[in-house]
Every structure is written in structure tokens, then in C-alpha cells.
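The complex appears here without one of its protein chains, the remainder shown in place.
And then chain A:
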Amino acid sequence: MLHCRLVRSTAAHAEITAVRTGDAAAWPGAVAVVTGADLAARGDMAVLFGPVLLDQPVLAIDVVRYIGEPVAAVLAEDPAVADEAAALVEVDYAHLPAVFDAEEAFGSDTARLFPEPPERDPSFVDVTLRADHERNVCNTFTVVKGDVEAGFAAADLVFDDVFDSPAAGAVPLETHAVVADARGDRLTVWSSTQTPYITRRQLALLLGLPLNRVRVIVPALGGGFGAKAYASVEPIAAALSRVVGAPVRLHLTREEEFVTSTKHAMRVRIRTGVMRDGRIVAREATAYYNAGAYAVISPRKVMFGAYGLNGPYAIPHVRTEAHAVLTNTPPAGAYRGFAINQCAWAYEGQLDMIAERLGIDPVEIRRINLLRDGDTFCTGETLDHLRFHDLLDAAAERIGWDPDEPVHRDGDLVRAKGISCVIEGTITPSTSTATVRLGPDGSVDVLTSSVEMGQGIRPALAAGVARHLGIDPALVGVSYVDTDLTPYDQQTTASRSMYSMGGAMGRAADDALHKIRELAADLLEVDPADLEIVDGQVRVAGVEQQSLSLGEVVRRSQVGNVIGEGTLVTSGGLDPFTGQGVGSVHWHQSVGAAEIEVDTATGHVRVLRYTGGVFAGEVVDPVGAEHQCEGCLVFGVGNALMEELVFDQGQLVTGTLADYMVPTLEDMPRHHEFELMEDPEHGEVHGLGEPALPPIAPAISNALYRATGVRIRSLPISAEKVLRGLRERRESEQAAGQVDEVTSVGAQG
């Protein structure tokens, strides 16, 4: 097996004028040095990939589009030798105009990433593209409901604000890793992917192989959080393996991980028209999602962004538009809270400014506007099973919300509470298939292509199947992913697995039980309709003494095993010009409430308490569900207070874990609590990987606003921004001749 070390671009946007590989190739132990031009010259593989647009080169060809883009690969049996040789590769660049900010890149006169529009991946069918590469746009999505101009005309007040979210890293403990073996007429890949079947399709297209000759094996991942969705390192390893005729391993360093897949930076201008009684009557928003240099999944992300900007409110007149804009920064990909964090940061922050201006309590203004059963969402869907009001009231009670509660002050320290509500869809349409295999000893194999990445999908699926079959969960074994063996699943993203794979699994279990019933009827010489299956026992209805366990049925029938299969397909989709259709098979409903303390001398914010509420439908694995919410809390506090990929002319400044901060346990609130609201009659399981996340940052920001009157419009809520806000506020108040005691404390320090 050969180890790969990549030589990465040091230019943000440039033509490659020369790649000198001689010294590296001559380095003792170096087996091969490969460039993008080398791959293109072979003619036996495609050299561009991408889940929607075939725009990303396996290794850069002629042009680099971001600092950190792979330009050449060095292979050696010893990874240290590969490192040494890689340092000897020299690349010459002729710089091109570069652009880093999405709004600047949108229609830029100077910088253009793609002179020619890239081709589409032919098998990606669910996104209608409105790409416009002349304007650096890889997709635009628009949602229109009602008559937004009429709405604004009727409004008593119109609020117009700009909010920013920065790029961030998912920071999985394990960085991307892949081993590819393209020897012979097959390709086998061991990959840390969240999307095994999509990756298989992408690799098959790249190497010109039928799907069944590409095998993707996925062991347990050390975290994913979206960053490992869609092919990224796999095409490199696969192409190199074909070149050298040996297995190739590529395992990214932490520094490489930071430039491989990021959260989208996003800027949104959001205008909201309200009546004096607090009703929102119109919303218009334009969002620029910074896609980075390659589209990856940004074309789909803008759909989530466009309807996401509506928020969980019944607004009669809406026009939202989200652009995915290409810039000379690392590719942005999927990221926990897919496009919604950035939306919620804007609309929930603005809503508290509206509430203050109108003199309405922040909880009350949400009660007035939250969607109720029967309301029409901006997508035209009539919504049901809405529990926003229950979630909000419960969260307000848990945090001890009191509209008249004064801000708590203790010297420089000021405490207050904040709240926020968020709606989020799950990927629709989507498909999962599953196989359940009952053995003669009563044990059960579950074959699934859901990826275990620490979220606990394997124990959760085991619990679900055990409950369905009425057996002990310890009897259920859940597979890891191997596309040669485990059936199709679309992807492990979008908090979809417990709904989609869980649903497919339930159908597979039902299918197996149906076959068990047929077999048991023969064994017991009764009509299948006379049998009932209770607690893993098959018996003639009403005759408890005459029963067979599931394993006994398999054994005595001599069928070897009983196989049940299940598929769950959801349908829907939205028109990209109007946003009308079916946006999501169900809607994630989430509420958060935070109590924070700000040091007004430093601007430093601590989260003292946090409580969230999520509509879970039905909780399958209570411990795992709680852990998912706690994971969201860590993510959310990091996003809110410290996480930011800082770029200087395209060069990442916070590219190590000494520079890029993730929260530690000391940064977590001392007290937290999550409500997982259930509705057993609804009988639907909602995924919990993401829903608790998006309300966190706005809840913290809203608490800061209540404590100090300082509105932070750009994440993260750094201490410095808060202190500047306090100073500006004090100055404007002094100018207005009304010195506020609270804010002057900060200045005296």
C-alpha cells in the first residue's frame, strides 16, 4: 500500500504555469509524483467530479481556485518519505483576480471562477439548476408567497437588517481518511464517507466502471457533521490507485481537514414588515451563501436557505432568494444544521429587535406569529402536527421566563435570558432500503447502509427493530456499510436516518414477520390469519400455551433464515423559481432558551443555562436522543461564541486547533436540559442530529441583547465585538444625554 501526501496550492486563484516534480520523483523512496495534467493525459478516467456539477478536479488542472487545493500527489510506502518528497515539488503560478466574499463575487466584474459552465452530474436529478457561472453563481433558489410589496405597503413598520455568519469547521475528531484499491477491473474503497452510495456513483462515473464493480466499505467514523458527505478525498485515492496499480491511502492532517469542507459563510439582508400588534405581514430576504471554489452540494443548500428564511412563522407575504456564490475559498459543504443556522441567526435576531421596538415580550411576539396546524408555509404546503406553541411555552417555563424580570447585575456582570424558535426541513425526496434477517437461534441481522459516525444510528436502529419484532435488542446486530452487501441508502445526513432508514427497517421487519407467519401457519397447521405475534412469540390467537419463538419458526421450517426487505421512498420537491411544492416530508420544530452572563468590562459572554425543546415524534433510543441534543449544544455554543475560519486574502489564518477554537467542557453551561416532545398517535420518528442546533446561537445573542441592548449581527459573538457594542451604545446614549448605568460600568472597568 502506498501513502499519499498532497501538494496544495499556495495561490488563491492562478494559472498553473509549471509543476516541477523532478526532485520529488528522485527522492529516495518516492514511488510516484502525479499531477492533474498527468491524470488528464491518460484518457482512461474522468478528471472532474462533484455531486451536482462536475466542476472539481481530482488534482488541479491548469488553474487553482483556492489556497489549499490539491495540485499534485506524492506516493511512497513510508508516509514520512511522502512528506519529504512532497516538500520538493515546486509549482509556479500566474495569479488571477481573486474574490473571497460571496456578495462581492456575485456578478463580479473582475473575478470569475469558471470561464465555461461545468457539466452536470447526469444522475443528480432532484435539483433544477439556475446556475449562472458568468456571475459566479452555482445556483439560485427563490420562494414567493403572496404579494410581498403589498405586504410591506400594509405594514406599520419595516425592519431592514444585514446579518453575517462566518465559515466554520465541522472539526470531526477523525479527519477524512480513505484507502482505494483499483487493481484489476474493480475499485474497492474503504472510506470515511457519510454518503457511501453517492460516493460509489461518483467514483464509478470517474473511473468509467459499472456501479457493481465499485465497492465502498465504511467502518465507524470518528464524527462527520456533514463534512464527510459527498466524495472529496476518495476520487484522489481512486485515481492514484489506478495510476500506480497499488492500494493508495490518504489520511488528511488537521490542517488539510480545515480546507476540505467548511460551513458556508452567509450574508443575508432581511426586511420584515410588521403591524403594531406584533404580527409579521411581510418578509423579503436575499442571502449569499459562500460556496467556496466548487459547488459540491451548494445547489441544494440554497433551497433549504430560501425557505428557511421564512422561519417558523405564519407570514402572508414572502419573497426570499438564496444564491450559492463561488469564491476563492475552500469548498463549503454540508454542515450540521444545513443552511438553517445562518437563516435563524438572522431572523431570530431581528425578531427580538422588532419585539423591543414594539414593546412586546420576545416570547409573546413568537406566540403571535408561530405556525399552527392548518397554516400555509411559504412553500404552499399546509402544515400539520405543529407543536411550536407547546415547545415555546415549555421552554419559557423551564428557563423561568418572566416578561417583567429585570436584568440581574452584579458589579461588571450582567445576566439575562433569551429565546429563539426554528423550523428546518429534512431532505425530500429521499429513499432508504433495509434488510432484516432472522436466524434460527433467534438472533437478527440488520443490513443497512446508514453510516455510524458516533451519532448512535446502530444502537438506535437495533432498538427500533427489536421493538418492532418484540425481542431483546441484544439479539439484534446492525451492519456497517459495504455497498457489495448492504442495500441502498441515499445518505446519512439531514437528520434523516431514524425517519427514513428507521421506516424502511420497520417495513423490512413487517415483511419478515409476514413470512414468519406463513411458515408458522404451516408448522402449526392453522390459517395464517389465526396467528398473532406478540413479544417475539408466534401463537394461535388466544391460545397462549401453543407458541413458537421467531427462531424456532426459522429452525423448524428449515429455511436457513427469513429475510424481510423494506423500502421507504418519500416524494416531493420545490420549484426553484417559486419555491412551491413539497419542501419536506415532515418539519423539524425546535426551540431554545439561554441564560447568559456578560462581563461588561471585557464583553465576554458565558452561557449559564440552556434548555432546548424539539418535536421528536417518537423517541426510539432515549439516551442516544439526549446525546444528540447535547452534541448540538456543544456545536451551538462554539458557533455562537468562538468558531470562525478567518481568511486573509484567501489564506486561512485559523487553520490549526491552536488557532481555531472549539468549546471545552469549561465553556459549556453548568446546567442544560432538553425536552424531546413526543406524539405517539402521530406515530412518526423525527431525526435528532440537527434540530436542536439552530436556535442556540440566536438564543444566546438575544439574551445578550436583553442584558445590554447590544445587537451582534455577525457571528461569532466575540468578546471584542460585544465590548465595541457596549462602547458604541454608551457613546450614543451620552450623545442623547441619557447615560445608562449599566453600560457605563463597562467603560470604568
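One rule holds for everything that comes next: contacts are C-beta pairs under 8 Å (C-beta built on N, C-alpha and C of every residue); 3 or more make two chains touch, one makes a residue touch a chain; residues count from 1.
We adopt the following convention: contacts and distances are computed from a predicted model.
Q: Which of the following is the UniProt-recorded protein name of the chain this complex doesn't show: "NADH-quinone oxidoreductase subunit K", "Xanthine dehydrogenase family protein subunit M", "ABC transporter ATP-binding protein" or "YCII-related domain-containing protein"?
A: The record names the chain that does not appear here as "Xanthine dehydrogenase family protein subunit M".
Q: Check each of A:18, A:569 or A:646 against the chain that is not shown and name the one that touches it.
A: Looking across A:18, A:569 or A:646, the contact with the absent chain belongs to A:646.
Q: Pick out which of A:144, A:427 or A:723 touches the chain that's been left out of the picture.
A: Considering the complete complex, A:723 is the one touching the chain left out.
Q: Touching the left-out chain: which of A:194, A:341, A:611 or A:654?
A: Missing-chain contact among the listed residues: A:654.
Q: Can you list where chain A touches the absent chain?
A: Here the touching residues of chain A are 80, 83-84, 87, 255, 601-602, 604, 641-642, 646, 653-654, 656, 658-659, 661-664, 666-667, 718-720, 723, 748-749.
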